[in-house]
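As structure tokens, the structure follows; a few thoughts come after it.
One protein chain omitted, others in place.
In this document, chain identifiers A, B and C correspond to the written order of the chains, with residue numbering beginning at 1 in each.
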Amino acid sequence: MSNETISESFRKAGMSRRAFLKFCAAAASVLALSPAEAGEMTRRLAQARRPDVIYLSYQECTGCLESLTRSFSPGIGHLLFNDISLDFDDTLQAAAGEAAEAARMTAMKKAWGKYILVVDGSVSPKDGGVYCTAAGKSSVADLQYAASGAQAVVAVGTCASFGGLPFAAPNPTGAVPISEIVKDKPVINVSGCPPIAEVITGALLYYVSFGVPALDRHGRPVNFYGNTIHDRCYRRPFYDQGLFAHTFDDEGARRGWCLFELGCKGPVTHNACATTKWNGGTSYPIESGHGCLGCSEPNFWDRGGFYRPLSTPTGHWSGAQVLGGAAVAGAAVGVAVAGVARARQNKKDDHKPDHKPADKDHDRNG
Amino acid sequence: MGGGTLLDFARGPGMEWALAILVFGIVWRLVGIFTLKRPKDLAEPRAGASAIGAMWVIISRTWPHKEFRERVLHWEVVSYLFHGGYAVAILGYAPHILLIRALIGISWPGLPGGVIAFAAGISGVALIALLMHRLNSPVLRKISNFDDYFSWLVAFMPLPTGLMAYYHLGGNYEWMLGFHMLTGEILLAWLPFGKIMHTILFAFSRGTTGLAYSRKGAPL
Amino acid sequence: MTTSDTAVLPGDPHVGVPDKQGTASDAERLDRAMHSFLRDFGANNAVYLESCVHCGQCAEACQYYVQTGDPKYTPIWKIEPFKQAYKREMGPLSPIYRLLGLKKRVTAAELAEWQELIYDSCTMCGRCTLVCPMGIDIASLVGSVRHGMEAAGLVPHDLKVTMDRAKTEGSPLGATPKVLKERLAWMADEHQVEIPLDLDKADILVTISSIEIMKYPQSIAALAKVMRHVKASWTFRSDGYEATNFGMLGGDRVGQRQATMKLIEAAIKVGAKVVILPECGHAYQALRWQGANVYGKPLPFKVLNISEYLAEKIAEGKLHLKTDTRSVTFHDPCQVARRGGAIAAPREVLHALGVDLREMKDTGAFNWCCGGGGGVVTIKRADPLRYRVFQIKMRQVDDTGAELLVSTCSNCRQTFDDGQAHFHWDKAAHSLLELVADNLAERS
Partner (left out) sequence: MVGMVDGHNRVISIQPAHDPSGAPGGAVARALLSQIAEAVDVYIHHYIPEIIDIGALGLSAPERAILDQALGKGEISVEITVAGGSQIEETQFAGVWRVRHYGEGGALQTEWIEITDVPEIIKSDVADMAAGLKSLRESWA
């Protein structure tokens, strides 16, 4: 638990207010705040207490944390040492085993009711939670306990936000997103596989400054997830002109044309990749010549192949078999209906004596 | 996850069911028609009658004879604006071409989005005009039934939903895209069961008359 | 649907008062009609009934709609009960329609109501067939509906009387074999031309329309002169002369068969290689195109309309004609031209005559019907409507400015005569055959 404000922590670290302002500028830029909002954020951050943060991991791959530690602006150094008080993260800390568990209990109790709980990974309630346990506790029980002492929960990554890879069909562990378990605390989803580092830090800073941000229908901060990749893609004009790369090594690919045909999911993927970019603003997947996988959206792995265009079937079926079967069934029904109808024609003929069999149909159009 | 679910449905089970129903229905209807009895025409054909000549009417009836143009050409043109715009939007738009390629393996170059939007707009306006005509013309009012209006709706819906998806109107793009695909799938699934089946039957119907008349040596 | 909401033509008190034959109950009539409909729901009718997109263009080709603007005359609407019955009882989707009750059963009242549309206001001219974007042959559908109407006893009395007379007397106009013999003798005498009758063997069997026997007997003489000119081996047969087929027009399959078989049997009896049909539109339809189907196998002889025979002889150099320099317009009988395919032949004959042929604006396959075909000319109550549509034809003829109107159908001819009298028109229809007979050159 820290009682000093963020600006005090800067000064204590030997940095002037200019460093703080610079940090705020970077944060405001990432959050795409207006000048007025940026000023307000600077004022609030200057007075805000450094929040305590507990970082827990369940069914995940640590990619999210890997991403987070590559945050350039605001730098992870600032984040960890000046902006927040990271009281527990079993991956980053030195302690292990029972010592780590004890440290965590201590940290949680100290800041009970006030800490921000950051979670990556999904949890597994299936079969009593046996598929994901730590120190004899199931992920669900652990999360429920940790969440009960939190002021808010930030679900980092697509696993925590939407179930992620563990949730993929056939979902053997019965994985569920954090929001399925935590119902009585605000849950901010920061999706992505992984999320952009600056988006994670930016979301935390926004919460520290302003509280829970405006969320989209998937519980994600609108600041980062308000636009689709397609909306902000520098290749968008090619899409509008119908200029597409057909393969990864054709002329269109070299000329930087749209990757829709190669399965880009940009049009339905909400994320900040096209504006914030990755690795300190270096580039993003489309800029490197590969279509968007849609990793920040629910079920992105279950939507057919990554290289299947958005307008085509997800392809979980055998077209030839199903359509062939439909054709055979259609033919059978057609023959049956016509057969019944023809039988009625003949039957009526028989019991009408005034129409003799010799009385044929003359009109060939009959 | 509402939007995602709709789009996933439209790209997955929705598409599968629509195509299966399309094939099933078309075969059902065609087989049901052509397994009915068909007496052979025993009359001696006029000298010089040919099946190729008979088939020509399948193409030639695409445009009205000059004797009828004065009375039918204006609405025929509106109808072609609808059909032509529809064809450009379906066959010229790259995402549609990709769908066709995914289904039957053939593809061709697409047209710019603006051209597609223009064609779809023309098509939609023409379709609205045709509906107005159907509602206002005493002849059409008399002969129209549920199929005419329902098929109109089914044919119309993909146009505004497609345009709205293209221009990112109507809120959530993903939902709109899914909805657009769903309207297309409804069109495919309904095609065999209503008048839209004329997309296939027109050739058989023209061909039937073409054969009968070409045997007689009568021009069509 | 009732007809009361549509315009009733002035001077037409009969519209909406259907004629009924016999005393059968409505249920029995409906049953008979449905039985007949079912028989006619073959693949060809099915594909037509399935394909209609309700575009309404057929109305624009129909003389009744064009002249009245009444939507009930839309051709495809005239067969609505047939279409409805098909969709409910026979089509591939019929189980769905029945299961969900989407198509109602056709009622006896509806059939009666449709009598006027099926008989009074359709000559089965087939003009709608040429405009239909789906190529639906609506005229043939009307023919199928007439089968059902006849079976149900729902034919206009005037037409039914004519049909029955044809069946019992062998001629719709009382031209019995006895009358035929008298007329042939009269013409042979008056025109000093030999008219062979009932020869045992002949290359050509010549047939005739009762209308010609009773109203235009000079055409018999004209024919005999032409046959003499080309030195043909030919004969009339008193056991097979009547070319008209009112059974076919009215929808009576039995009557149609009886009339057709008489001609076929007579032709076979005399060993004819060719049967010549007279100037009669529907005769061509009945024997040339439906004859073999009635007979059940290909006919062992050729069937020609007289105009085709004349053209053939001209082409063979056997028919020599004097030149007639008058201006002429030609009226194509629907069943010979549009629905028969014999469009070139009469024009070849006119060309050989050297006349100044002035085609009407809509000609050949696109001609307008005289309004008297399909048995309509016999239906008295339909006269006001017939006069109304006849005005199209008058206008078309007048617009050519031709001195002479020529045709190859005695039924058209009597319709023109009637219209001429009604409107005090200055034009009369002439027979192509008679024009040829009048211009036979001396053989060199």
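General observations
Keep in mind that, in the parts below, a residue touches a chain if its C-beta (ideal position, glycine included) is under 8 Å from a C-beta of that chain, and two chains touch if they have at least 3 such contacts.
Everything quoted here is computed from the prediction, not taken from an experiment.
Among the chains on display, the ones the left-out chain touches in the entire complex are A.
The residue touching the chain not shown here, chosen from A:112, A:145 or A:234, is A:234. Residue A:275 is the one among A:93, A:133, A:151 or A:275 that touches the chain missing from this view. From the set A:6, A:26 or A:268, the residue in touch with the chain omitted from the display is A:26, counting the whole complex. By the touch definition given at the top, subunit A reaches the unshown chain through residues 7, 11, 15-19, 21-23, 25-26, 29, 32, 35, 38, 72-73, 75, 77, 234-235, 237-238, 241, 243, 253-256, 275, 277, 279-283, 287-289.
Operating definition for what follows: only the chains that are shown with their structure count from here on.
Ranking all chains by how far their C-alpha centres lie from the centre of subunit A, first place goes to C.
Work out the mean CA point of subunit A and of subunit C, and you get 76 Å between them. Annotation: 39 Å between the Cα-based centres of subunit A and subunit B. Looking at subunit A, one finds that residues 333-334, 337-338, 341, 345, 360-361, 364-366 touch two or more other chains.
Multi-chain contact residues of subunit C (touching two or more other chains) are listed as 41-42, 44, 48, 90, 92-93, 137, 140, 290, 293, 296. Put simply, subunit A touches subunit B in their complex at residues 162, 217-218, 228, 231, 239-242, 244, 260-261, 267-268, 297-299, 302-304, 308-317, 319, 322-323, 325-327, 329-331, 333-335, 337-339, 341-342, 345, 360-361, 364-366. If you check the complex, the residues on subunit B that touch subunit C are 28-39, 41-44, 46, 57-58, 61-62, 64-65, 67-68, 71-72, 75-76, 79, 137-148, 193, 195, 197-198, 201-202, 204-210, 212-213, 216-220.
Only residues 333-334, 337-338, 341, 344-345, 348-349, 352, 355, 358-366 of subunit A touch subunit C when the two sit together in their complex.
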